[in-house]
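All protein chains of the complex are present and in place, except for one that has been dropped.
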Amino acid sequence: MSLIGTLLGREETRSLTMDQPHPHSLLDQGTQGVIGRPLDRIEGPLKVSGRATYAAEYPAENLAYGVLVRAPFGSGTIRDVVADAARSVPGVIDVVTDYPTFIRNPQQGGEMKAPTQGVQKVDYHGEIVAIVVADTFEAAREGAALVHVDAEPAEGAYVFAAHRDQAETPPPDQIPPTTSQGDVDAAMAAAAVTVDATYTTPSQNSAAMEPHASIAHWQDDGTLVLHGAYQMVASDQSQLAAALGVAKDKVRIVSRYVGGGFGSKLGIAPESVAAAVAARKLARPVKVAMARQQVFDATVRRSNTEQRIRLGAGPDGRLTAIAHETLATNLPGEDFFEPAGIGTHFAYAAANRLVDHKLVRLNWLLAGSMRAPGEAVGMLALEAAMDELAEKLQLDPIELRRRNEPDQDPEKQVPFSSRQLVPCMDKGAQLFGWADRHAAPASDRRGEWWHGMGMAAAVRSNMLQKSSARVQLTPEGRAIVATDMTDIGTGSYTILAQIAAETLGLPLDRVEVQLGDGAAPPSAGSGGSWGAGSAGSSVYLACELLREKLAKAMGTSPESMTLKDGRAIADNRAVDIAELVGDGLSALGEIAPGKQEKAFNQASYGAHFAEVKVNAVTGEVRVERMLGVFAAGRILNEKTARSQCLGGMTFGIGAALTEELVHDPRNGKVVNRDLGEYHVPVNADVPQIDVHFLDERDIHANPIHAKGIGELGISGAGAAIANAIYNATGVRVRDYPITCDKLLEGLPG
Amino acid sequence: MRFTINGQSHEAEVDIRTSLLDLAREHLGLTGSKKGCDHGQCGACTMLVNGRRINSCLTLAVMHQDDDIVTIEGLGTPEALHPLQAAFVRHDGYQCGYCTPGQICSAVGMLDEVAKGWPSHASADLDAVTLDDAEISERMSGNICRCAAYPNIVDAIREVAGERDEVAA
Partner (left out) sequence: MKTFDYARADSVADAVAARGRFIAGGTNLIDLMKLQVETPEKLVDISRLDLNRIEERADGGLTIGALVPNSDLAADPRVIAKYEVLSRALLAGASGQLRNKATTGGNLLQRTRCYYFCDTAAGCNKRAPGSGCEAIGGFNRIHAILGTSDQCIATHPGDMPVAMRALDAVIVTQTPGGDKRRIAIGDFYRLPGDTPQVETVLEPGELITHVELPAPPAGRQLYRKVRDRASYAFALVSVAGVVTMEGGKIASAALAFGGLAPMPWRDAAVEAALVGQAPSDAVFAAAADALLAGAKGFGTNDFKIPLARRVLTACLKELTR
């Protein structure tokens, strides 16, 4: 708790629940002129000079190093962790096991309860079961390699194909596993043209560049301070406290800089609990950074999927039936399912609809959220199927989509808060030169390469989460924004500064943003693309209240006051804001979702265009160029928003072409557990990518009228590439990723 | 052992197994160089040793007696950025920032390689190298950026390389 917060006692708070549209936004009335502009990241100089500090980079007195020990088998019960040899390594302090407390599975994002604990039972190869602590990293690493895990092996389920017929319907969570309208089977039987195709996608790994890391430091008052790599500090604190059996207010997580997340750092990971347990036992701070192989083994994966898409259409291309049935996988007892059909609920009109998800239980590491859970892989299937349908109908893929544009949410029968899919496609077609595409596949051969173009739609549901922030105005006339919101590369630091600067009329360099500290007001965190809209609104609301206080101090009303360049102007007077602040002003802003969430379908939209070339000899695919056109409400910073889209689209390249986490059929182990063999795109795989935003405001979303953008860019991106590959070669690969071996046989001569 | 790092002479007594990366991060407080994989598969640890870019995770500190080592901290400070650092900020050549120090050190080394006329896999003619986008991408492919700032990284490097050419001309 900050000093000011404590002194003020009950802090003045501006709360808003989004029950009503919020048509007026101070961001449209600001005169500072910083909102939306492509400004450089305010933390940029720290990052490029190596001065931004990530989880494992905080100094601590008497620091010990921990290295984690895995269970080297797929399923069983531990009899003993034999650690004598490890203990005898010079420098090793202890080998710590605590079966009940160590976490078996990391936790999903946003949960407030403890993760699944208890590591005497081993459910997947690589489960973390012990920690070796030493004076040096080198000694701990040597010790960890000497620990022998003695276990009673058990039967496990390691092969998807062998267990796919035992799929079960997961319990309804926030996302219902099944919805249906009308009669899909009958509509398919009656349809003039149909597509019935099954697509598969493999397990994937977020592979954020910073491996999960923690420094656990118990304070004299019994509080744990954990420098960690987390996306959602407040709920992660709850999870960690519950796992450790301490009160929630006895855990403070600090995540000032996070080296990428993409979902993998939403919930508590094993190294945090292990570090905290060891630090408590040894009464000294312990640092644990997971090895890259352990990140692959024992954090979280995106589930593999098998998706059957059925589309039925009339001869005019109007859909009468859409069905999207998904099999996903997860560990026994874990109910998260990859919601691959999430975009299918509202992407296109059709009277008869079915979206269904089932879970296959496997002894593979936990499946959870990775960038755009649902759309990321669901659109690989849906949008490829739409391409297949367009070809059967001899319709341009954009025209097919245009003809199936719903005028309201086709399931819930509520209006869209905004929907610019068609304008996105039209703008993209114009910018990309879509008219130059050869409609017939395999018609553009240049030397050894087949060229082709493809497109796909992007949809992504928009969400608002409860979020709060404190904004202080200092006697010097500077603003300090504090929230436990994180910046995992998204641009949070910068957009929150821009919102405060715009609403308070301050130059950007007079705004300081403090993020990632669990002692600050709790935020939505970085997940689900809700960070900008949620945390941004909380800052906005705090600033709105501060404006009222400034107006009061000036003896005027906020409406008749203009704030610009650190000065307040009203009634023919202009005064320095510092003169109005007194000993300092502080306000808390709180946003919460409300009735607008259900009254409107809120989503962001886009259209992807890709040109690829496919080698006629080898089947190697190279992406030549890509364009994404997006409509996602107000763009708060055109530079960081564009970067988010570049990142999402590149994830799409990886999903389409190279990324596949392979599980060994005999023990479920991740076989390609490093960055040498799990192929995320490298620089040479990524062409220059164009990103274009359509102007939009969403008054139903939040008072800043912005919607999420971090996940929109991946939605459909890979499908555009797959469709381009088909256009280039005439080969339709429905088993992602589309590696060269899958194209070889079908390549035209 | 004795070595020079960022222009300062150091003496250090470390475990024989300590990598150059861990020496910097854990013993010298130079945490700018990052550990992304510890196996030469991501490039986040890239440093310049005697002017050449290398993966500091795959070399033992003890093998660098008398070497001249430059890390990201030695290239510039937040107040006085190296031209490449400034270009990365301007072009948003990063997002989370974790691969960034390695990208920048790698780019510094890479531009020196180009200046020496070294070809790459992307060079049609091994004798005459011109630094187009394909060349930059290929030469920077040893630095993975999962946020995928690649197009912006290419923009930043192209700009600085262009400025150098103008100065040289």
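By written order: A and B. Residues from 1 in each chain.
As a convention for this text, a contact is a pair of C-beta atoms (placed from the backbone, for glycine too) under 8 Å apart; a residue touches a chain by one contact, two chains touch by 3 or more.
Here the structure is a predicted model, which means the values were calculated and not measured.
Note on the undisplayed chain: of the listed residues B:Gly36, B:Gly74, B:Gly93 or B:Gly109, the one touching it is B:Gly109. Remark: the omitted chain is touched by one listed residue; of A:Thr53, A:Thr223 or A:Thr739 this is A:Thr739. Across the entire complex, the residue among B:Asn6, B:Ser19, B:Thr71 or B:Asn152 in touch with the chain not shown is B:Ser19. Remark: the omitted chain is touched by one listed residue; of A:Glu611, A:Asp685 or A:Glu711 this is A:Asp685. For chain B, the residues touching the absent chain in the complete assembly are 15-17, 19, 38-40, 43, 46, 52-55, 58-60, 62-63, 65, 106, 109-110, 113, 116-121, 123, 126-127, 137-144. Although one chain is not drawn, its touching partners on chain A can still be listed: residues 70, 72-73, 125, 138, 141-142, 145, 293, 448, 617-620, 622, 658, 662, 664-666, 669, 671-674, 676-677, 679, 681-685, 739-741, 744-745.
Note that in this section only the chains that are shown with their structure count from here on.
On chain A, the positions that touch chain B within their shared complex are 40-41, 43-54, 56-57, 59, 136-139, 142, 206-211, 257-262, 289, 291-292, 488-491, 639-640, 642-644, 646-647, 649-651, 674-676, 680-684, 686-689.
Taken in their complex, chain B has these residues touching chain A: 15, 17-18, 22, 25-26, 29-39, 41-42, 44, 71-73, 75-79, 81, 85-86, 88-90, 92, 94-101, 104, 122, 133-134, 136-138, 140-154.
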